[in-house]
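What follows is one structure encoded as structure tokens, with my remarks underneath.
Showing chain A:
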Amino acid sequence: MDNNVLKVNNLKTYFYTRHGTARAVNGIDFEVKHGECLCLVGESGCGKTVTALSILRLVESPPGKIVDGEVLYNNLDLTKCRIKRLRQIRGKDIAMVFQEAQSALNPVLTISDQIIEQIMLHLPLNKKEAHSRACGLLEEMGIPSVERVMNVYPHQLSGGMKQRALIAMGLSCNPQILIADEPTTAVDVTIKAQILDIFRDLKRKRQMSLLFITHDLAVVSEIGDRAVVLYGGKDVETAPVSEIIDNPKHPYTVGLIGCIPDISQTTGRLASIPGTIPSPLELPPGCPFHPRCSRVMDICRHQEPSYISISHTHKVSCFLYQ
Partner candidate 1 sequence: MGKSWLRVYIIKRLIYAVIIALGILTITFVLVRVGPSSPADKYLANLAAKGQDIAQVTAAIEARYGLDKPIWQQYIDYIGNLLRGNLGWSFSTSMPVIDLIKTHWIYSFQLILLSSIFAAVLGILIGIYSAVKQYTKTDYVFTFLSFIGVSIPSFWLGVMLILVFSVKLGIFKSYYDTALPLFSLENLKALVLPVMTLGTGMLAGYVRYTRSSMLDNLRKGFITTARAKGLPERTVIGKHAFRNALLPLVTIIMFDLGSIVFGGAYLTEIVFGIPGLGQVSFNAIFAHDYPVVMSITLIGTFMVLFINMATDIAYTYLDPRIRYD
Partner candidate 2 sequence: MRKARLFVALSLILAALFTSIACGGTQPPKPAGKQGGIFINGQAGGDAETLNWILAADASSSGYASHTVDSLATFNNKLELQLRCLAKDVEISQDGLVYTVTIRDDLKWSNGSQVTAEDYVYTLGNLMFSDWMNYPYKSMWQEEVAGNKVFVTPQVVNATTFTITRQTANPDFVYSIYDLQPYPKYIATKYEGDVKTFTEAPEFNNLTYTGNLGPYRFKEWNRNDKYVVERNPDYYLGRPIGAPYFDQYVIKLFGSSATMQAALEAGDITHCGIEPEKVNKFMGLKNIDVYTVPTTGYTLLAYNQRANGWEGLKKQAIRQALSMSINKETVSQSILLGFGQPAFSFLSPNSPLYDDKSVVKYGVGPLYDKEKAAEILYQEGYGVKQENGTIKATNKDGGLLQLVLVTDQASQASQDIALQVRKELLALGIETRVKLVPWPTLLDQYVRNKVPGSVKEAGYNNGHDAVSAESWDMMLIGLTGGLLSPTSAEVVFTTEGGMNYFGYSNPEVDELFRRLKTKEALDKNMRQQLSSKLSLLLSQDQPFDFVVFQKANQGFQKNVVGIEPGISMWYNYYLWRFE
């Protein structure tokens, strides 16, 4: 028995729109190990969020649809299991924290309503117990005057507070896996640091797995154990974070790393990858990255590269290494 808690195999999620089929997630594989923090990295539009939503089958359907692949949680395929079973897993075993706390919280319900609702749904607690549990969680998140915060509406809280409340909500039922979808994007820098601290603490204290979705390699380097780089709806490179940062293989990963501003370097312009991310409606044939790739070869234009292991922990999908 391996210690993978979540395994995603060849996941494909397509959106059927008037303009054509958008292949937002087009065959992604990765696994989350017990107690680790796996980061999904990529530019916006590469399919990170859709991947996260697909795990819990939260993609709006129609127009979205999981067309292929499986999401195995304790050997249960979440893409095919009964919705009733899935609901028991949602929020209880696998919880999610969304990127914009502002819109992820229901504006007409108090914070306590929203947290307690989830606790009482999954745990055998009465209202009072649920309430004190919620208070404890908020406290853990470093929220001052918890009782007040419990009884206010989201719009009465600052952005950082909302994000913390949202995280508290995600944690409220002690999930095995917490999926955090860019939890630091919508907040300012100082808050971002605090939130990252919270996640680091969580990892340490709770021994739970974290699937962290971000476009920010700096964040990845701070909290990630392993990282999966996504491009054009596919994973292009998987490796421990240190390897990704220090020894990126895929030209795209290389480009991404190059984009991180280095304050020690005072001259020169910021590097950037030329071109734009392909539209999921018209993914280029062959390797999706080939139109932007500086080291493009003929084969890249016709054939999709397969995944190859460079080392025991490092996999990449690029013809350069085949």
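Descriptive notes on the structure:
Here, a contact is a pair of C-beta atoms (placed from the backbone, for glycine too) under 8 Å apart; a residue touches a chain by one contact, two chains touch by 3 or more; residues count from 1.
In picking the candidates, the idea was that all candidates are chains of the complex that A comes from, given by their letters.
In this text the structure is predicted, and so the values were computed from the model without any measurement.
Candidates 1 or 2 all belong to this complex, yet only 1 touches chain A.
Across the complex, chain A meets candidate 1 through its residues 53, 56, 58, 60, 62, 87-92, 95-96, 98, 100, 103-109, 117-118, 121-122, 153, 155-156, 166, 169.
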